[in-house]
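Every protein chain but one is kept in place in this view of the complex.
Per-chain numbering from 1; labels A, B, C and D assigned in written order.
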């Protein structure tokens, strides 16, 4: 439910915690300026890193933390504070925006919908400098291909912007990816609700709770991003320009919208628990109903049969010519009377247990 | 449950997302000044747009986004920022008031009660400039006819006001339309409560939850308007005059009132779930009651009949002259005794299941 | 549940909405100064209105809005802004305190306990000017008689105060009237709880919910008064003097106290729903208990009787001399055994269903 | 549930409301300075009141409000504002700290655990002047004896402090007394939980709710003290010195701690309601279990007995030599089969209903 990779407690601050099976780091540098794309290539040795072109931007993308030495070296190259490096490597941290001397650390959560509709959350650390952007991810694979395409495909509008615009684009792309994830969750919730009505088992309830826990977890992961983006829009610093702040306001609005949807989902899941409990009570009612109908129809008739099974020497009915047919008539009258009584109570119609679609 | 039309993730900011089946834009321009109505006509070509008359106002109303080129052209005509255009076209956005250089963007939600009492929510984007107001809606049909009538019918009081007063009137008209919608919802809630008491089925519970979800959704849509209107009243800018701010304070109060009513409705819906569960438990009780009465009356009598059906050679009662009548007397005494017992318990009166009207 | 008299949507701001059956306005003017009561009389023509005596106060009390022309004329006489007039006439508005140019609008809710213990809520609009106070009420009848008596009975301490003190006295009197209303509600809640325990029917549950809804409604009506009074105490303006603000602090405290009590009541009502559900479950238990006791005592005995009703040719017991008495002995032993078992389980004592008084 | 002694509504502000049976006031004055205790005696006539010794403190303790004239006279002697006097006499007021011209009013709630573990709440009004402290209580008896002892027993450290230190000591003593009260409540809650598990009756549920209501009430009484003490620590005035503010910070912390404990208790009481409902459901299950076991064991056997009680002319089993023993064998097999089935289901073990102690 909750796992944070934390250093050995009491370790010196800045200690990097890298699991044994961490993938080898892959570096990729993209250099561009208003004059066009200068280079886009994987880096294997930090020596290959180039400075940004004049009034241009250098974007170094690091995926995989499997080499401590390389990460520390990179940090030294860009003058990153050890605490900043700890924040991007010891995932997950709380989302935040932190101004260091000459760079801005932005910690966000990337939500991806995998092919099997599984939803994964991963931290992306973004470091924004004067003319560079570094992005750190623990695992391979990201959601930034459209940005790379816009850079490499020669969108002049993109290239004439500075590093802050690239950082904004990355943050915006991360937030944008929440919408498909929320749609996937919404669909699953509809499925779950149908199951809860049709076949209310404790297993379904647990699925509902796991859904709720996932939403709680998601909310916990995304909520701090509101603050982070808010401070990115409104707190003064020289790294983020006015034009980009205008764009970030929209990103912030989208972020608020997604957290509101998650809140709404939580409320809905709570409602589903009620639906489940009601469907379950319905089930009990249904069982009770059958028991009651069968019992109350036959019990009086059985009594009657018992009466005429008695061995009193003087029971006139037993000797009547139509005694036996009269017994059956009486029994039938009793049974039909009960059925009419139940019919009036509405107990002969089974409770429907089908999913009801919202009429609107 | 939740659908936001969002651009392909990672798309450049300002990308307009227009669905394939979007209706063709309809433009209508109204020009008026203190001297009277200058013109009120549909526009088919942007060339036909006229500037506002001196100390007058130009209101361009755009309905339908089915022509990207036209929208962009319009934006250029009025010098709208691409992000502003994105906000009014890529619906729905969070309600907000955003000051751009020389215009103010107001994003609100219009709530309409359709003929079949269906409630629809649609975004209205209002752009307020020095001497013009633009309104953007995704679909045809709005709630502004009374305003048009007040302009065209020659209300001098209206015409002598500036563009900010027109923008206020539009916003006020939008908020005013919430009241009839809330009344429709209130009536439906009363119907639902009655159904929940009279015939508690899981289908009713689901209707209650859908009602709750709609209220949650409505709340999510309307809540940000409070902030938006609040900032419109109190944040300094040159576009909204003091006199109009005074009017806007009332609009803000009405907006707060409507959200408070929605909160109240949510509490009431929660109460309805309790009512439902209670009515359901009542149903179980009712079934149990009948089962218990029938069973406990007949079981002792059946035992008695069983006793006298035994084949012991020496059972004196069987040979008594009044043996059989005595059996019936005994059985009747048992049954009547049970009925008196149940009568005292109050179990012979069925639980009422009729809707109770509030005595006050 | 919710009714707000709102103007035809889209109507011009300041439009007064007066229902057809509104009572004819009754005007009453009281003029007093430190020198004594100058006049106290009903006004039928606005011409009769007199200016306040020197360093004195004029209190005009308007009850009933059945004459639009008169109200507008009055507003012009005192220079009231059209929006202010709309706020006091188009009831109910949110409670608020609004500073206009030369007067202060105070919108409060008056709560009256009628003779049949019915509680009514009505808006009182108070307009405080330099030397006058106007009070607006939709219906006849108010709670200000003690104030009138203090003025007319010659309390010097009252007369030497200015108009702000009169406005404070009116507001204080309104808030003071909440206490008896809260006591009435408290008593009703105790009655309801007793009913819920003794006779838990769905009708009772609905009564509880209506009580809850009334409290929610009351809370919604009273809550904004906290803000209103708070701003009246603390926001600077020249109309309310320091001495009166000191008094208003106490009024504000009382207002806070009443809303806290309402919150407490809401919590208690939620508890009553639990009590109701528990009493209902108790009822089911009680029914089950009787069914179980009767069934399980007689079912084994019936089996025994069935056994000796069998027609096997060779059943030695049937021929024993004491066969029949032995059957009865056995049956009695079975029954008594069951009774002892149930006695140990504590199932022979009925669940008490009487109201329990708090021992403290 | 809620009783506030309020003046006749509409009465002039400052009206003292004294119940008929209010006890006669008892005055006691303690005078001390750094030089030692000057006097400690009951006062019967206000003339006997002495001024504080130089750089000393006068503490007048008033218990019982049964003499309006005396109270007013006292207020005049010390120059107390009529509103201040109203606040200390018309109990209960919201806790608060209010600065008047030359004295500070502190309204707190004293919680006492009486001998029979009953908890009482009473208002203490403290008026702090330059060199005096007045304390007002409605009833006889307080919690300040340790303070008196510290003064009279010659603690130099106490005597060298000024009046603000005395006021702090009184407030601190009041807050300190919450801890034993909270412990008493905690013990009662543990008792209640045990009762709820062992014997869940509606009476227990009501006890739980009364406990909850008491906690809600206590919370309502204590919560405003946080604000009051906070403002006493942080709001600037000349009456409370820096050294004393340092001490008050600790008192404030303790006050916060007690309200947090009350919040925690409320959460726990909510949990107890669940426990109660679960224990009740357990009870139903237990009844059902016995009914099911007895019924399902005997019903098939009874059927068998019924079969062999039939009067068909040709039923070979009836004539078999071992027919009757075979019947018993078959019946036993059926019964044992059912018992094994129930044993496997775990239904033969009664549900435990004993209180479980927390393993930790």
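By our rule, a residue touches a chain if its C-beta (ideal position, glycine included) is under 8 Å from a C-beta of that chain, and two chains touch if they have at least 3 such contacts.
Since this is a predicted model, take the numbers as computed values, not measurements.
Q: Which listed residue (C:146, C:200 or C:309) would be found touching the missing chain in the intact complex?
A: C:309
Q: Looking at A:72, A:246, A:288 or A:339, which residue reaches the missing chain?
A: Only one of A:72, A:246, A:288 or A:339 touches the chain omitted from view, namely A:288.
Q: Which listed residue (D:118, D:249 or D:319) would be found touching the missing chain in the intact complex?
A: D:249
Q: With respect to the chain omitted from the figure, which of D:19, D:180, D:325 or D:343 is a touching residue?
A: Of all options in D:19, D:180, D:325 or D:343, contact with the hidden chain holds for D:180.
Q: From the list A:25, A:64 or A:306, which touches the chain that is not on show?
A: Hidden-chain contact among the options goes to A:306.
Q: Suppose we count only contacts with the excluded chain; which residues of chain A make the list?
A: 1-4, 6-13, 81, 83, 86-87, 93-94, 96, 98, 118, 201-203, 205-207, 209-210, 212-214, 216-217, 220, 273, 276-277, 280-281, 283-284, 286-288, 290-291, 294-295, 298-299, 301-302, 305-306, 308-311, 315, 317-319, 321, 323-324, 327
Q: In the complete complex, which positions of chain D touch the hidden chain?
A: Contacting residues on chain D, toward the hidden partner: 143-147, 150, 155, 157-158, 169, 172-173, 176-177, 179-180, 182-183, 186, 189-190, 193, 197, 246-247, 249-250, 253, 256-257, 260-261, 263-264, 267-268, 271-272, 274-275, 277-279, 281-282, 284-285, 288-289, 291-292, 295-296, 299-300, 302-303, 306-307, 309-315, 345, 347, 351-353, 355-356, 358-360.
To be clear about the criterion, only the chains that are shown with their structure count from here on.
Q: List every chain that touches both chain B and chain C.
A: Intersection of chain B and chain C contact lists gives nothing.
Q: Suppose you list every residue number at the chain C-chain D interface; are over half of them used by both chains (same) or under half (different)?
A: different
Q: What whole-Å value do you get for the distance between chain C and chain D if each is reduced to the mean of its CA atoms?
A: Inter-chain centre distance comes to 26 Å.
Q: Between chain A and chain D, what's the gap in Å when you average each chain's C-alpha atoms?
A: For chain A versus chain D, the centre distance works out to 42 Å.
Q: In chain D, which residues are in touch with two or more of the other chains?
A: Chain D, residues with two or more chain partners: 309.
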